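Provided herewith is a single structure, encoded as structure tokens, for subsequent inquiry.
Heads up, one of the protein chains got dropped from this complex, but the rest are sitting where they should.
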Amino acid sequence: MPSSDGPILDAVGLQRSFGTLRVLRGLDVRVRAGEALVIVGPNGAGKTTLLRLLAGLARPSAGEIRVLGRRVEPSAPDARRPIGFVAHQSMLYDDLTVRENVALAARLYGAPDPGDAARRALEAVGLAGHGEERPTRLSRGLLQRASIARALVHEPHLLLLDEPFTGLDAPAAERLRALLGARLSAGLALVLVTHHLDEAWELASRVAVLAAGRWALDEPRAGDLTQFLPRYHALANA
Amino acid sequence: MTAAALPTPSLERAHAVMRRGRVISAVALLGIAGVYVMALGFTPIEARQGLAQKIFYLHVPAAWSALLAFSLVGIVSALYLWLHDPRLDLFAASSAEVGLVFAAVMLTTGPIWAKPIWGTWWTWDARLTLTLFLFFLFVGYLSLRTAVHDRHERARFSAVVGIMGMILVPFVHLSVYLFRTLHPQPIVLKPSAPSLPSEMLRTLLVSTLMFTLLYIGLVTLRYGIGLAADAREERDAA
Partner (left out) sequence: MREAIRLALVVAAKDVKAELRSKTALLSATVFGALVLVIFNFARDPTALSSTDLAPSALWVTFAFAAMIAMNRAFTVEREHGAFDGLLLAPVPRGALFAGKLLANLAFVGVVEAVALPLFVLFFNLDLSRALGGIVGTAILATIGFVAVGTVFGAMVVRTRFAELLLPVLLLPFMVPPLVGAVQVTSRLLADRPLSEMLGWLRILAAYDVVFVTVAALVFSSVVDE
């Protein structure tokens, strides 16, 4: 078992290549309980690839990923148990209702009472009234919350989010920040990839810039966004 | 297990492999021309079949090369899933393309011989049908390759088809064999006394050797072309 102050996520030397194209060129990622790492970077920097590796959906070409001390890889199903993932796509089935989708996730994670777990997860994201609807009927904001309920239903220790603010209006984004903020204070570790640094800035404990498959920067959030942005643009365009 | 990163092939090395492939293929083709000088000038004419039997020196070795190509695709595919070495994938792809050509030669020479001898272009003879299936499996294997863009995915998928195809072959053989077969029975490798006259046997064995050499030459050439494509892609990416 990991010591109580050990990192939830500990990834070392991650590399990933597609053919001759090297998308990730040796990354270390360490995130502790209650900590939110916000990753920004230009298109094609490898952000989504990194999240898929961390979620155990793809194998790194080199390096290893540990979550709660256990090595994450396709052949180790239980190592993925503490991970929740909100991808760019909703991962919801159109032919099942929102509640059935979330309950399915609960069953896949072996929740003792999937129906109850789904009800609580939907309440937590404020979707209790939309449980019987099909995902296709939901607005972008509600759909985003449904896929967060899906990712949180098994109470993960680590939540990975890929561009969660895309398509959300200002109130919906605010609501998402409040939801994630509450989970952070309850000890969730968070890795959030975004284009919209302004929307994730307040949440961040640390900000990292990914450029051409390497960390151009990884430091605690300090000061305010207007001071950070010029530095970011310099790094991203370098 | 991690997916191995690609070694970076150099264009010079790729060209060297291609040159080697061209030389081996040229030698083999000259050899096959020599086989036909041997077959027409120095091998007795089969009493009942007449000159039509001469196609046998093309048909049987082509079938042998196609089967060799197919078996190697299967074996190398299994190795790929174990070792994840992209060179194995390139070899399997090369072998499948070359095998397709040999299967086509076998399928066209068969009917040309069968028409005068059996009085019909096509029969559902067990071995002819089996080669037809090899041909279809090669076609399926190669169509799948062209339809998948990510090269790791392509390598994994085609390895799976390669392995399953290899396992299918005995089942196809068994099923079609239980239909009555009128193909000339194998008389060469009967351990007692081969009933083929020694001149014919010699010509056949030389031809088989030349076809094996042609297989090696063409696969080497195709492998070199693949290496060159990788090298160019690498150069363009850099």
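Labels for the chains are A and B, by order of writing; each one numbers its residues from 1.
To be clear about the criterion, a contact is a pair of C-beta atoms (placed from the backbone, for glycine too) under 8 Å apart; a residue touches a chain by one contact, two chains touch by 3 or more.
Source: prediction; values computed, not measured.
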| item | value |
| --- | --- |
| Contact list for the unshown chain, restricted to visible chains | A, B |
| Touching the absent chain when the full complex is considered, from B:Leu137, B:Met200 or B:Leu213 | B:Leu137 |
| Residue among A:Gly13, A:Gly110 or A:Gly129 touching the omitted chain | A:Gly110 |
| Absent-chain contact - pick from B:Ile32, B:Val161 or B:Ala231 | B:Val161 |
| Contacts of chain B with the absent chain, listed as residue ranges | 81, 133, 136-137, 139-140, 143-144, 147-148, 152-153, 156-157, 159-161, 163-165, 167-168, 171-172, 174-176, 178 |
| Residues of chain A in contact with the chain not shown | 52, 55-59, 74-75, 77-81, 83, 85, 87-96, 100, 104-105, 107-110, 135, 150 |
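Rule of thumb we're sticking to: only the chains that are shown with their structure count from here on.
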| item | value |
| --- | --- |
| Chain A and chain B, separation of their C-alpha mean positions in angstrom | 49 |
| Interfacial residue positions of chain B with respect to chain A in the complex | 1-6, 8, 150-152, 230, 233-234, 237 |
| Parts of chain A lying in touch with chain B, wherever the complex brings them together | 15, 17-22, 59-62, 73 |
